[in-house]
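The other protein chains are all here in position, but one chain of the complex has been omitted.
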């Protein structure tokens, strides 16, 4: 199977997944007691007839499948509709939030690489020595720390107690220095678990790689140890890191739900939680779909990168 | 040699000295690892020639030799004992009350209000302080293990019950069944866990069993994927063909070869997942979507103590947080130890720790 | 290790989900310090309940569940105290559950129809008239889900009194009616009021001068500039950064369903009349008004009032603004009393009511919106509100902030108390979901003012000189709803017994840090004319001692 065929196959497989995701989201939303009209009616006490009239107005009384079809048709035209709750365009709302989560996610991912790769190398090279054990315990500690707790403690110490960073996002663009400074704590909070994961993974795959014959050959050829490690071993071990990138994205989104809550960061995580709270069907649908598309695409990308790096995958 | 003529004929020169002899080849074989020597010694002293040890004894022997894993197991055991014996456990059904566990290690009823002043810091009477309603934090943290530990154990066990059979079916049967199951897995995997859990809690409501349900619905996926991948790769393994060549029945192959080899990573994954699940349940609790806020579940206690940090009541967040941290760390140590112990290939001490952490992660992506 | 002893002499109590998740009960440990609110099984309340149970032939403990919504941590706490107080009598086995808000709403609105065995905790905010508190909760025409009478309470006497109070416009007579009504309600105990709330604002002394707290929720920022009430505030540098507790959701008056949106638009919209900080109706867009008949009011509009979009206020705007409520989620706000508007001339109009309506003057101050709201390509009030207020909408970012800017074309010309131009140039409401973060942001100076600091945290600011704490009695009370459609809660005796057992003082002190006051009746002390302390004392003496 050529890479092209493999890519085609993987891409085609993503389609039913996305359809499934949207269908499940849709039916889920309808299983949840209450709908947007109940939220809109709020604690006003609105006659059931009046509620029904409103439902009809918003098309909420149609059978689910019809609502779903209507929604799919709209989405294919990139129309996400209008939120019955806020009356605002759902696409615009997501466009406002998505960059926030992306920024945080990318920052956390970079951080996890920046910590995980050196730590993994150090551990693998010092196999079995104290440096290795320490790194391992450090990584386990990173995995075992509840991120919401870490966020709270960091925020309290560096934000409230020492006053080094703001506790709410500054009024500045995403690319500004102020914002970058603010993002330090959320990034650490979000990136810890991923960094630990990468450390462990890289350490394991490097340790395995170091035992392979070609390393001995390279050393025998008289290559400098640094060249052997960085050019040969690390490069081969990084494929393993690539493979978890998709997995990590899901971890980051999960983390974002919590971290955004702690740091008042207006991203997709908060948006989804709010949307579920408010039974804002179009918003739930669109935001969950966006997240799922991101996860599916990330996995697709990872698979393709992996297949390009390791042709055996294609034949499996 | 010099007197020989050049020739195009082969085989005039033969290398000698490799004639067969049992003794000879044994002596020549200097490649016995030292551990084998040791083992030979052991066998001699025990006087048992080639007695087959049970697989589980071997695993336990290997696990025992890993100090950090033993430490982790000890912490898990202690926390478990504390959780069980923290406070009497009774079940009331149909008017009968059955005391399952009469002991109380905790100094106070974890649910009782005003056993001390409100929001008091640690003291002799209340080593972990008290919360807003004067409840004893120490007793609550002890008893809180019941929620976290039982959620972890239950959610993982149930997820195994769902995931392993489905994954096994997918791997064995293949074809459309496989496609159908794995597409469902793919679809559910596209939802980040917390998003899915939020949705599930929104449908089912809060509470112990609903949290468990949410964790199971999101948890079985990785097992299904894992076991399917393992079965596919084990099925292709040459030792399975070898067993066929020996005339082993399908049942025997499954029982002796496929299952033991496929199940090891599942055990490791499940152990590590207990930690993940406990953290996830705590995160739900923190978001206010977990157990009811009066429960002493660690995550819920943390959520309750959110503003307490600002008000200077640090003890409200620190102790449940540490308990959570200690448990998850310990279970990860155990998982790592199991990973090594279940892998006889790693017997020779030196490369033992090399594979730590590799398994859980590379299994995740198998058979995407 | 006193577990087994304590257990022997203690009553049952709801506790743990055991290992298997089964409902388990555990003994009550000893070592309990004396508790002031502590209720013995032989207290008056418990005896009352016991009598009720005996009469109903029900063997204690009575199983039920108390509910709170997870988002409201204070409510979650006080319901736990109630749960414990009831369980302590040994007469009840009360479970506790918290629900996420939307589900909670469903529970409240459907509890009677589903005969839910649930004690439900809520709070209610009303306006400046007692009618707004009692009518939705207790009139039999308002049975949920069409109204807020969640447990389908119905008593002829109560209905009549509510209707009389509504139609009566003689203040003294109204006072009498509502006093009578309060007695009736205590007698029937459909719900138990627990605590009257307080509105609290904490601000930084150095950046804000003399903030005045408006008592009703949704109007927290009135103090910025309220010429009708003679109130305005200055802030350092002409900028005010405050907090908002949630995302500004929908700012069109006919769709507005949350207090945050209300608050965010308080300085944007104006009505014919506005109620000042003491509860007195004052002219706002109306220069003057008279009651022509029992059901007809005439309003003379101010001249030269401009909308933020350039339109000039006319009688047509008023009619349009009121008429457009028809068939919307907020229909009841208007059509409870509104019949139609008659335009007399450009600046004069008459509003006709369907029937006499006592609280008309405190109800008529609805936002007047521009006619462009009706046009397809006009203004979309949901996202970009337009009104006549002293501030206009400037910018928003969902989840981050809501910005207002001074409207330079505002109609007010200045007087002795309030300058013609609002001193504060820009108002930013920073959206911070998390109560702890609001507190932190105020402490670090990221916001100058917080309306949403949890009361248990206010104490710290009171002690700190750089902060000022402004507090005022609010038009709000917390209460507990009984499933009075179910045995044994259908017995007044049982409900009254529970009412008596409620740890009101404890709730006030331990949950709300003393902010607010214990409540026995359904009219908050904010409504000075109606909340008679003597009446309260009399009721307490009769029912609670």
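Letters A, B and C mark the chains as written, and numbering starts fresh at 1 in each.
The definition used in the following text is that a residue touches a chain if its C-beta (ideal position, glycine included) is under 8 Å from a C-beta of that chain, and two chains touch if they have at least 3 such contacts.
Here is the rule we use: contacts and distances are computed from a predicted model.
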Given the options "ATP-binding cassette domain-containing protein", "Acetyl-CoA decarbonylase/synthase complex subunit epsilon", "Proline dehydrogenase, gamma subunit (Pdhf)" or "Cation:proton antiporter", which would UniProt use as the protein name of the unshown chain? "ATP-binding cassette domain-containing protein"
Cross-chain touch to the chain not pictured, restricted to B:264, B:296 or B:309, is B:264
Out of A:13, A:268 or A:296, which is the one that touches the chain we can't see? A:13
Hidden partner interface residues of chain B, rising order: 1, 4-13, 15, 18-20, 22, 25-26, 29, 31-33, 35-36, 39-40, 43-44, 49-53, 55, 58, 175-176, 179, 237-239, 241-249, 252, 256-257, 260-261, 264, 344-345, 347-348
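As a working rule, only the chains that are shown with their structure count from here on.
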Measuring from the mean C-alpha position of chain A to the mean C-alpha position of chain C, what distance in angstrom results? 39
What whole-Å value do you get for the distance between chain A and chain B if each is reduced to the mean of its CA atoms? 24
List the centre-to-centre spacing of chain B and chain C in whole Å, with centres computed as mean CA coordinates. 50
Residue list for chain A, restricted to those that touch at least two other chains: 32-33, 156, 160, 261
For chain B, what residues touch not just one other chain but two or more? 202, 306, 309-310
Applying the document's contact rule, which stretches of chain A touch chain C when the two form their complex? 32-34, 37-48, 50-51, 53-54, 85-88, 93, 96-97, 155-156, 159-160, 163, 166-169, 171, 261-264, 266-267, 270-271, 274, 277-279
Where on chain A is chain B touching in the complex? 13, 16-18, 20-21, 24-25, 28, 31-33, 127-128, 132-133, 136-137, 139-141, 143-149, 152-153, 156, 160, 197, 200-201, 203-205, 207-208, 211, 240, 243-244, 246-247, 250, 253-254, 257-258, 261, 269, 272-273, 276, 288, 291-292, 295-296, 299, 302-303, 306, 316
Within the complex, chain C is touched by chain B residues 84, 87-93, 97, 100, 102-116, 118, 132-133, 143, 146-147, 150, 154, 201-202, 205-209, 212, 288-289, 291-295, 304, 306-307, 309-312
